[in-house]
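A protein chain is absent from this complex, but the other protein chains hold their places.
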Amino acid sequence: MTYVKPSFRHPELPKNDLGFTKKDYEGAISTLCGGCGHDSISGAITQACFEMSIAPHRLAKLSGIGCSSKTPTYFLGNSHGFNSVHGRMPSVATGANLANRDLIYMGVSGDGDTASIGMGQFVHSVRRNLNVVYIVMNNGCYGLTKGQDSATADVGSISKSGVANSFQAIDLTALALELGATFVGRSFSGDREQLIPMIKAAISHHGFALIDVISPCVTFNNNTGSTKSYDYVREHITTADVIDFVPPGEEITMEYAEGTSADLTLHDGSMLQLHKLAPNWDPRDKFAAMQRIHLARVKQEILTGLLYIDPDTEDLHDMLHTVDKPLNALREAELCPGMGALELINQSLR
Amino acid sequence: MTYVKPSFRHPELPKNDLGFTKKDYEGAISTLCGGCGHDSISGAITQACFEMSIAPHRLAKLSGIGCSSKTPTYFLGNSHGFNSVHGRMPSVATGANLANRDLIYMGVSGDGDTASIGMGQFVHSVRRNLNVVYIVMNNGCYGLTKGQDSATADVGSISKSGVANSFQAIDLTALALELGATFVGRSFSGDREQLIPMIKAAISHHGFALIDVISPCVTFNNNTGSTKSYDYVREHITTADVIDFVPPGEEITMEYAEGTSADLTLHDGSMLQLHKLAPNWDPRDKFAAMQRIHLARVKQEILTGLLYIDPDTEDLHDMLHTVDKPLNALREAELCPGMGALELINQSLR
Amino acid sequence: MRSIAAVNDFVVRFANVNGTGSASANNMFVKAIFRMGLPFSAKNIFPSNIQGLPTWYEVRISEKGYLGRRDDIDLMVCVNPQSLPQDVKSVRSGGYFVYDSTKILHPEFVREDITYIGIPMMEICLREYTDPRQRQLFKNMIYVGALSMLLDMDFEVFKGIIADEFKKKEKLIAPNINAMELGRNYVKEHYEYPLGLRMESRDLVGDSIVMDGNSACGLGAVYGGATVAAWYPITPSTSLVNAFEKYANRLRIDKETGKKKFAVVQAEDELAAIGVAIGANWNGSRAFTATSGPGVSLMNEFLGLAYFAEIPVVLTDVQRSGPSTGMPTRTQQSDITLAAYASHGDTKHILIFPANPKECFELQALSFDLADRLQTPIIVMIDLDLGMNEHLSPPLTWDDNRKYDLGKVYDAEDLDRLAQYGRYLDSDGDGITYRTIPGTHPTKGSFFTRGTSRDEYARYTEDGAAYVRNMNRLLKKWDTAKETVPQPELYQEGNLHKEGIIFFGTTTYSALEALDLLKEQGVEMDAMRLISFPFSKKVEEFVAAHERIYVIEQNRDAQMRSLLINELEVDPKKLVRILNFDGMPITAANISGQIMERKLKD
Partner (left out) sequence: MRSIAAVNDFVVRFANVNGTGSASANNMFVKAIFRMGLPFSAKNIFPSNIQGLPTWYEVRISEKGYLGRRDDIDLMVCVNPQSLPQDVKSVRSGGYFVYDSTKILHPEFVREDITYIGIPMMEICLREYTDPRQRQLFKNMIYVGALSMLLDMDFEVFKGIIADEFKKKEKLIAPNINAMELGRNYVKEHYEYPLGLRMESRDLVGDSIVMDGNSACGLGAVYGGATVAAWYPITPSTSLVNAFEKYANRLRIDKETGKKKFAVVQAEDELAAIGVAIGANWNGSRAFTATSGPGVSLMNEFLGLAYFAEIPVVLTDVQRSGPSTGMPTRTQQSDITLAAYASHGDTKHILIFPANPKECFELQALSFDLADRLQTPIIVMIDLDLGMNEHLSPPLTWDDNRKYDLGKVYDAEDLDRLAQYGRYLDSDGDGITYRTIPGTHPTKGSFFTRGTSRDEYARYTEDGAAYVRNMNRLLKKWDTAKETVPQPELYQEGNLHKEGIIFFGTTTYSALEALDLLKEQGVEMDAMRLISFPFSKKVEEFVAAHERIYVIEQNRDAQMRSLLINELEVDPKKLVRILNFDGMPITAANISGQIMERKLKD
């Protein structure tokens, strides 16, 4: 049962450049557990798209299966969405992206959906530098099936049933870096200030943009001993950088001290200001990023922020040399060679 | 059609400690292309097992589908083998290993079998530190289906048809390291001196042992422009270390200069001497290993050798706390609780 | 208005909010019915959601011992404002509506033809308790208390249940009893009790037990000798593997070392899960996996490998409403076609259909013998209703003299005796050949298992003749299987009537009840319950012996009927579809209604 909200217009609601109000970016009322981290992320996505004035129909939502994968019902109600099958969102997103390179693709997945059943497709969508925003709502467990450990659960993390996990955790950010991802960020569902600009940056990025968002499962993995609980995360979180997102056209207002900040121009002309950077740390330096992630791991810190970005890369369309016009906009005239060409082919087959 | 070799006994053939000759470790005549790297690897496996005096029935061969996955027919003809389905060898090996922890499991796969369709299973068998030898016969292409690029093909590598690959290559050694593999080596089918001791070490290692063996496909990926051709590999290969394998009991004969060598004792009591090490490089230092791999990548070098090892780790059985006796050796008496226990259960259900 | 009056024969439905702990209270209600010696059936009707959405629990009390669902609701206990509008509607005329009267009922929900019984549950809680968690939990006990009064249930029985329940947390006993009393007292003070609906203790359940099918299957796997379980979480099969692990942790720990005589692997997906199970069976362990429809779809390739390479493996499919993700928390019997012919090429698989927890236990255990004997996948087909709901069942039994049938396996001595070993040599002429387990013999009996075509000596071949020999041998094995698998249950001596009904699994309860309903209308027919596919001579004979047969199943496309037509070469006209596929367990009224309708057409 999905409840459709009464969407009576408040005339005084603020509008964005397209004349849409925040309401126009909301979805159905969430049926997730009260306090679930995923709902905060839905809110951040809604906010980011409203502020960026994205026309709702220029964005498509894609997900797999899980509580996290249900969230696309709860944001951007005016955008098409596709809740596919478990672990296969990346392939569906690849097809959608190939059909129309002009839309924004918001892929939403969970740690089970991505790191277990979806691992193969995740790896290969990174490899193809598919132009999508790939958000993993990471709670270290399988929420929808009642809380089994997922592959991102840390060694020793205690489940609600009191058992300690003995298997290595898969760190999706480090994995993506190793695989050549061009935008890798990590955040926390509880940190809107960090998450919203990161989502905007990911949307503006041309290529695969991974955001691994720690998003506690209040019902099954928020107990003491769990390393994905609100308390644990708040205690162990550190940030690599602070992001200011400056839309195309607008100018930079803030100035930051040398060496502790970096300005990046993204594919769509928007600007990214990263500041409060650790000394001599450049988010464009992949190996430095890996090093930081590993150091944080050793120190049992949860490192958040935009960890790595390569602002100008070739996405799948670039590598395949497809035409600029969306493939789904081509019609007979452009697609069908007709009888003339066929006659020549017949000739060549005699 | 598999040809069974005429195996007439040469009395003068050298025997190993078990009284077996090299012949007892050979398989059917290979039907691979003449010069295929895979055949050299089969030879190295045969040699290693013969020299280690492994009783043929104490080892089981497992593979997926591909030219590489066919090779188990061509070595260790007296061992059971299982040529399963494409990309799924890791799960079959996991089941086999759980059933009997006492055998040696030789998993053979290809770059397509592992890095494409098998990626998910590969990742998770690493994560479980499954006690297998996992050999990838890596030729950068799909040999059996006539040479398409695989996911380990380097960017810019030219295929036989003359097309340059535009996708990121997956480096299985770096990936395995990131995922917490406890034994990671890379070698070259043309370098038996390096490969044979590495296989012995992998067999002796308690846990997941990956050997990524560059193994040129003479028919489809040996052309100039290919980075997996014999010529290219020979020109770009470098070695991180040289391995001496010292079986349990035997004593170390060689002495090497301080700082350039490392001695390791493996789970089964055998010794590993790594020498010709680059200055201050310790194969037990995971992060250093990653660094080396990345540096080599930048320098377009093919780094071979035992890149990383953690000699004492818990394998899947240890983590699951299974009994020491092989599960497949347990019988009714040990497995079936009987009517008595059942009566109590009935009671509890009223 | 005439209110319904009935003793030990009515339906109560609870409307709760998902994730508010109402389950345990509702279970106590059922446990009490059971201990009062009354047959019942209980269905959990829950959403695919973790917390907040409406969830229902439906209990049928039946002195006659009918264990299937019955449609009309006699008494509704509504504790969920969200679903109240539809809950009011769903009560049958003359029925009763128990609700939380803390807030007064909106007039639009007041029906003339039902009796309202308001209990100010929240109000009482707010008055009696401070801790919000307690308020929620005890609220449930309050309505159970009220019910016990209204329905004239034995309070002592409840006290006993609460005592057992909190054996380990004794200080919770008194408060729970007290909460019930709050409800009982409120009824005493404000209503005439008992209602027209009443329960009287009887002695009708004998030594029965109350168990869900998944737990029974899990326990069956322990008794059947499974040492490796590989799985991937999915509703409604998750609790099956959980049960295996729970019981194994209790019954399969090595005394000295405290180590486990079993291994459970949560795989990364269903392909891996069945891969692990196949690898373990290949290597001589009894291994299984359990899943639901989506998982079976993903296991297709591996099932074909196990069929063709002849590797034993046990798979339990706890069916839910498909296709695709469908209605993941509703029941159906709709994976039959897929399971029977899973994978590409010419394949056929053995299916087993338990009908109650006792059979879940026995047939799950037996499946390991069948798999080893027939060297092929055995697919145990249950469904959400049987797997996740608690059922009244005969007690579980096990013959301690029983030995596992490991099938045809050569050991070292056998191999030494043999001139030449051929893995696929049909030396016994039954289509089943001898396998060897890795590690058996240093130089003899090794062979190469593969999904490609091979000759009798397991050597790869592309020779068409060898391929055909092998495929035909597999058909011979299929024939052997027909008489090896459990035989159907017949409900009469010989065939007494022109018409018959065929059913299986959870359809059984309502099918048997429907026979009584039909009899009341002067219609009699013979009945057979299918337990296995492929079909044996017995099934063939039953079908042949009747002019018309009604095949009752819970799917849209009459999948079992298709199997009967295909495999027995029956004229389709003879087999009449009786279907229900709305995700709720089929009812007897539905079955008899469809049959009568069909007969009127004649």
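Going in written order, the chains are labelled A, B and C, and every chain counts its residues from 1.
One rule holds in what follows: a contact is a pair of C-beta atoms (placed from the backbone, for glycine too) under 8 Å apart; a residue touches a chain by one contact, two chains touch by 3 or more.
Keep in mind that this is a model prediction, so the values were computed, not measured.
K.L.:
Among the chains included here, which ones are touched by the excluded chain in the whole complex?
P.N.:
A, B, C
K.L.:
Decide which residue listed in A:Gly77, A:Gly112 or A:Pro311 touches the omitted chain of the complex.
P.N.:
A:Gly77
K.L.:
Going by the contact rule already stated, which one of B:Ala93, B:Met119 or B:Ile196 would touch the omitted chain in the full complex?
P.N.:
The one listed residue touching the chain not shown is B:Met119.
K.L.:
Which residue from A:Cys49, A:Val85 or A:Leu177 sits in contact with the chain not drawn here?
P.N.:
A:Val85
K.L.:
In the whole complex, not just what's shown, which of C:Gly52, C:Gly95 or C:Gly322 touches the removed chain?
P.N.:
C:Gly322
K.L.:
Hey, which chain B residues sit against the chain that's not shown?
P.N.:
1, 31-34, 65, 67, 85-87, 116-117, 119, 142-146, 148-149, 151, 219
K.L.:
For chain C, which residues touch the unseen chain?
P.N.:
47-48, 292-294, 296-298, 300-301, 304-305, 307-309, 319, 321-330, 332, 334-335, 337-338, 341-348, 450-453, 462, 464-465, 467-468, 471-472, 475, 555-557, 559, 562, 565-566, 569-573, 581-584
K.L.:
So which bits of chain A touch the chain we can't see?
P.N.:
For chain A, the residues touching the absent chain are 1-2, 4, 24, 55-58, 60, 62, 72-73, 77-85, 88, 90-100, 102-103, 120-121, 123-124, 128, 316-317, 320-324, 327-328, 330-332, 334-339, 341-342, 345-346, 349-350.
Going forward, only the chains that are shown with their structure count from here on.
K.L.:
Averaged over CA atoms, how far is the centre of chain A from the centre of chain B? Could you give it in whole Å?
P.N.:
Comparing mean C-alpha positions, chain B is 36 Å from chain A.
K.L.:
Mind checking the centre-to-centre distance between chain B and chain C? Centres are C-alpha means, answer in whole Å.
P.N.:
That pair's centroid distance is 43 Å.
K.L.:
Of all the residues in chain B, which ones touch at least 2 other chains?
P.N.:
Expected reply: 120, 123-124, 128.
K.L.:
Return the residues of chain C touching two or more other chains; collapse runs of consecutive numbers into ranges.
P.N.:
Each of 268-269 in chain C touches at least two other chains.
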